[in-house]
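For this view, one protein chain was removed and the others were kept in their places.
Let's turn to chain A:
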Amino acid sequence: MSTLNLNELVRQAHEQNNYDPLISLIPYAKLLGIECLRLGDDMVFRLPANQDCIGNPTLPALHGGVIAGFMEHSAMLHLLMFMGIPHLPKIIDFSIDYLRAGHYRDTFVQCQVWRQGRRVANVAITAWQTNQTEPIATARAHFKVDEP
């Protein structure tokens, strides 16, 4: 997966409005079942309800780590798609606040890049299920975005 290849894949995905080839590049994203929905200039990421993502069996609720992993990967994809970064951003740190239980149903994520410097990007990530105004978790992450 060369630099050129990744740029080309992003361009094709935007053009054809089909992000599956980009997502299926990353085995972990396939394991979780992450999907990408383009709404105008916005990108919403979706994690369809999946038995394999359950942590707490009594509610049942999604595993907190799955929610975090989904949010982290969404932020990475968001940077890749919108910030013109020709390689996979590298995670520096990740901090998540769990606000509500993630129930066994579809989860959505949207990202906001607050700052992209030459070397580091700061991304805020919000996850929700029923309503965007009632997030189940918020997170922030720093990524290294310069050449590896």
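Everything below uses one rule, namely that contacts are C-beta pairs under 8 Å (C-beta built on N, C-alpha and C of every residue); 3 or more make two chains touch, one makes a residue touch a chain; residues count from 1.
Definition applied: contacts and distances are computed from a predicted model.
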item	value
Undepicted complex member, UniProt protein name, chosen from "Alpha-L-glutamate ligase-like protein", "Tetratricopeptide repeat-containing protein", "Hotdog fold thioesterase" or "Tripartite tricarboxylate transporter TctB family protein"	"Hotdog fold thioesterase"
Of A:Cys53, A:Leu80, A:Ile125 or A:Val145, the residue in touch with the unshown chain	A:Cys53
For chain A, residues in touch with the removed chain	1, 25-32, 51-59, 62-66, 68-70, 72-73, 88, 90-98, 101
